[in-house]
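Note that one protein chain of the assembly has been removed; the remaining protein chains are unaltered in position.
Presenting subunit A:
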Amino acid sequence: MSESIIKMNNIAKHFERKIALSSLSFIINKGEHIALIGPSGAGKSTLLNILAGITNADSGEYLLDGKSIVNYQKRNIRSRKIGVIRQQFDLIASLPVIQNVLAGKLGEWGFFKSLISLLFPIEKETAARALNQVGLLDKMYEQTSRLSGGEQQRVALARLLVQNPEVILADEPVASLDPARAEDILSLMTELVKDKKQTLIVSLHSVEYAKKYFSRIIALRDGEIFFDLPSEHVTDSLLANLYALKGEAKDG
């Protein structure tokens, strides 16, 4: 039995009077690849923000690698455990690609080291290795804004490789990409984390991608876990109910 990295126990979160998440509990083991699906407004982003330690839950217990999340308040300690990737708006468009990749090192670097690196990039080999893994070695010194959307997402991935956290959270990382680019990023992402035995949790709109690239699917609906199953046990009728509009029949 593999050991657990994330334990969620009765996690709840309210925004004003609206319930965003109500008593979620689940355990995630090291090295698992999990897709988080569910209709818009089901609480996927809120859950990922809580997992990332960006938002605090109102009640419940969240253990990250055996310790409560409150022990990870220091950013550079948290960044070794958890890395986040979103859509490509996460990059600094006016910086060269190499600086965006090396930003994954900021948690380890002090102020002066990061200042010097901005002028004369240090640890170039680290950046080059990461860029090589995502297939963008030739764009190392290009300005990030000149890259296409798919390429920018690869740069964000390279930053995560440099940061090298134990858990990777991705909030709709392929939402703004066309199907070919989206599959490309997802397969790259799942391949790269497999090498390092990292844990991957990705929220997705597409059920098809979730089934194809992930071994376990957690579905959220109205802030609750609708199902939490291995991908091969997810049936079409379950999915139909998950995405059913309010008022439609929930049985069947």
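A few comments on the model shown:
As a working rule, a residue touches a chain if its C-beta (ideal position, glycine included) is under 8 Å from a C-beta of that chain, and two chains touch if they have at least 3 such contacts; residues count from 1.
Keep this in mind: contacts and distances are computed from a predicted model.
According to its UniProt record, the chain left out of view corresponds to "ABC transporter permease subunit" among "Multicomponent Na+:H+ antiporter subunit C", "ABC transporter permease subunit", "Glycosyl transferase family 2" or "YdbS-like PH domain-containing protein".
Screening A:T46, A:S79, A:S203 or A:N241 for touch with the missing chain picks out A:S79. Although one chain is not drawn, the whole complex shows that of A:I5, A:I37, A:I50 or A:A103 it is A:A103 that touches it. Hidden from this view is one chain, which touches subunit A at 52, 54, 75-76, 78-80, 82-84, 86, 89-95, 99, 103-104, 106-109, 111, 114-115, 118, 143, 145, 156, 159, 163.
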